[in-house]
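Each chain you see keeps its place in the complex, though not every chain is here.
Chain nomenclature is as follows: A, B and C, assigned in order of appearance, with residue numbering initiated at 1 for each chain independently.
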């Protein structure tokens, strides 16, 4: 068997972040070197605590959790309590974490880890605003060529945005960070709304998770039921899109996803379209292909994988 | 039978403009008061001539054709010969028109016509950049409340753009004009790429038009075959989108189309997204609903209607 | 003696516009072919009336006055009643005009006049937002090469702006029109705040005008006293800047002014600096020199000229 793939999860939990973390912790193919928290869905003080709650829920309190950026590079922080609840993890009643937060700053951990490993060994998995990743790239530009892949959830094009008509939340919160990451030269795989909106938490899919009959399964079902409310009402669908676990699923079974290499540019100059990811899907410009952008997903396969791995926790 | 609906077609022919004009001239429900040409697909000298060619092809040389804006409000003119050919009407071999161009400026004709009729009598049908319409609204703001409807082809959201990743050609060429029109208070119905990309000129649909066995049918088939080449290669589809006739079809059979009233804002401040129509389809902003935006079409019904009316010419 | 120089004054009176018009009408070297009004300091209905009031005050009711654009090309109209008073000509008590407004639209008059004269015969003197000039250039681009000179009051650089920190009123009201004019290729002479702020209506200068002992002298003194209040309080100076007459004075005695040919670009993409005239005075860019920008003035000579010519009315 191949060695487990070394990853760092950068995250702002968030119910869907929680599912993504659990999917990773339940997958022996992945070696989660650390979880770095960032301000996003809720402020940093909550996202780092939520990350620890999830690790304890997974029975993996030895996981290293780091706190990172408390605010975006340039703009004021925007949060999304109307989606995720006040705690960011509303739904189940998870206990306060006992495991410690690491002392090192998340950005320093990212840099140190990348510089301490061989080129191409470490994969970054950003599930929130890209502030930590941009700060790491800015502080130590040499990491750009050492990163194996940045597989991120963010953006949207054919689906439009969710926080504004044109912008998806993660990119909108820190468009400048997204701009830095996408121009860094590091290899990027992007999971935009165009793909995550096809991964709906239908009643039967949640039921399958609850039917695991485990503590994790129960908690996940409650997380998903809380989380889907907002989008179900907005879009009138059975279930809401399950964004962040797509990133981890791609590492495990890339064949679940279909996409295209193309240019992605981030709008940072106009409020109307601020944070929009302009994807040159049809190659009408000469801009370089800087990302593999996903648009298709085998949603049943995705939820089957998720459920199976949650069962291991 | 009800009186024919009075319309002014504002256009930059363009093969699809030609089909739209022919559809209107072949429909007794519509009274084409005038055709106003604008610079767009090709320069004004060609679009006004092309409009006359089409009127003569339709056997209606008495139609009044006016020349309007030679360039956009603010930006330099961008044309699309790579799509439409050098003449703008490449495909069939249409004779030089003998009917005269009207002396009056298109913008003055639009204003005069609107002021001379009752409120709510005149419908404007813009099929190109919105320069003429914006100039008319600027010069005589009182027309805004006299217009029955502006039914326009332009913009795109879920389909992205066609001339840039984010912008559709008509709006991109004169984004400032589009901004003026959409903020004018006049009632707007918008046919973006989101609907026109569902109206494909498939082989069988073109065949049905050629099978009319008329001069008009032959010419239309040739126009469509030239026109579809660019998009067929780009999108890999059977047939290309038939944009502009959607506007006229909506006047004849609105039930062919499905859409939603929402806010549309035009990006004019950033080159990356210049001319993008930001459509607040999911109502995530408080911006006022200023347009009925179409997204669905009964494409078979649309082509049936088109073919039937072309048969009358 | 040389033939009088043919000019069209485009204006939004405004007290300083009034002085400029009077200066022109009192100068035999100038042949005022027409005065075209534009919305600016106050709405168009007032500016065209004010223009006629001034012609009657000058004893020249035969002057042709035309109404032009009622609003800017793209943005909503902003006016400046806090500076000019409700009428735009607050100060003296001028009678309602009896002379008629011309029926022709100002933009059409400008085009027709330029096309009817030889190349290089007609000088345009814009004293307000550049809407009419841009509309004329847009409607008939051939006029660009027929214009002898556009000598305009507008912009500011080393002095900053007056309506916002970065933008002068005339350009701010219609930045898109200014952009069109400055990129048109027509020869431009620009009188920005950098020069007009050196032409202060000091007590003694106003006294000299009042001392003319004429109806015109009295009215001008009252206009100036009203007009200077706002800027005197703002800047704490003896007198306020007398903007618009600089344009006419330049035609009469160009040696009163000193400047430099350089590039002027207009900001239209950002609200913070909207309408700023970015003047490349030190040639740090490769942008083409599109204007002769004035920065110095012999203010005493200027007021002497003004007073002498007012004495002729």
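Keep in mind that, in the parts below, a contact is a pair of C-beta atoms (placed from the backbone, for glycine too) under 8 Å apart; a residue touches a chain by one contact, two chains touch by 3 or more.
What you see is a predicted model; the values in this text were computed from it and never measured.
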Review point. Total subunits of the complete complex, with 3 given?
Key: 4
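Quick note on the criterion: only the chains that are shown with their structure count from here on.
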Study note, to complete from the structure: chain A to chain C, mean C-alpha position gap in Å, rounds to 58
Review point. With chain centres defined as C-alpha means, what is the inter-centre distance between chain B and chain C in Å?
Key: 40
Review point. Tell me, which residues of chain B touch at least two other chains?
Key: 269-270
Point to revise | Touch list for chain B against partner chain C, complex | key: 69-71, 73-74, 105, 107, 135, 138-141, 176, 179-180, 268-270
**Study point:** Footprint of chain B on chain A - complex, ascending
**Key:** 157-166, 234-235, 265, 267, 269-270, 272-273, 276, 278-282, 284-285
